[in-house]
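Note that one protein chain is taken out, while the other chains of the complex remain in position.
So, chain A:
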Amino acid sequence: MADPQDVKDAEPAPAPTERRPLPGAEPAALTTGRVRDARVRPAPKVPSWVLKIIMAVTGTVFALFVLVHMIGNLKIFMDPEHLNTYAYWLRTAFEPLLPYEGLLWIMRIVLLVCLVAHIAAAVMISSRARASRGTHKRRGMTNLRSFAARNMLVTGTVLLAFIIFHLLDLTLGKAVAPSGYQHIENGQAYAYENVVASFSRWPVAAFYMFALLVLFVHLAHGLWTVVQDLGATGRRTRAVGLFLAGAIPLAILLGNILIPIAVLTGVVK
């Protein structure tokens, strides 16, 4: 057994080093284990759960829109007149209850409102996420699922750029539109001719195909997030949600990507 005298003779422990005070920290952090009582943020005016529901609902509107849009696009494989008649019908649908282009303008306004709300909520949510995560970012996530999740802002920005390009190309017929773009006149739409003219330029067709892949990634993770945001906790509901979150984006991808491929390979001309 050690003699107690030995302990006394041992060198005195070095004095603890001066500790700098942390702003907002209780001085006794090292003894109580409590560093601060201050929250990361005050209670937000618009709570994050509301923002997430806004994103989920507006995102679902977009998903349903692109699904219907894709089904309409498939008419290109029937015959030119079929697609052109459909394009003109979209303008005269529900006349005389709605005015000319009434249905289109209702959809445009709804989609625009959804777009503004979706982007605003995304910006607020990601800034809150950064603040809550703090300075040390999560690293080491390598799987495919987290790739989609991590890149939602990136894929979303690409999609926004694509939407602008697509509207200029095939709706407004401006700037990036093919040189032979034909506007609707005398009850005749030229949707078929315009699509073929546009996709005959291979860089444009490539951009459409790239945007469709980006849409798939964005939508697959987005729709799976809708399942969480709208509170689906049941085992079966979640299984159905997971299936739809894969099946709907896949259908949209395949249905649409066939069109530039068909134009480039000369199947549709």
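Here are some notes:
What we mean here is this: a contact is a pair of C-beta atoms (placed from the backbone, for glycine too) under 8 Å apart; a residue touches a chain by one contact, two chains touch by 3 or more; residues count from 1.
Keep in mind that, in the parts below, contacts and distances are computed from a predicted model.
When the listed names "Succinate dehydrogenase/fumarate reductase iron-sulfur subunit", "AzlC family protein", "Tripartite tricarboxylate transporter permease" or "Cytochrome c-type protein" are checked against UniProt, the chain not shown comes out as "Succinate dehydrogenase/fumarate reductase iron-sulfur subunit". Of the options A:129, A:154 or A:250, the residue whose C-beta touches the omitted chain is A:129.
Contact between chain A and the unshown chain involves residues 17, 19-22, 25, 29-30, 33-37, 39-44, 47-49, 51-53, 125, 128-129, 131-141, 145-146, 149-150, 152, 221, 224-225, 227-235, 238.
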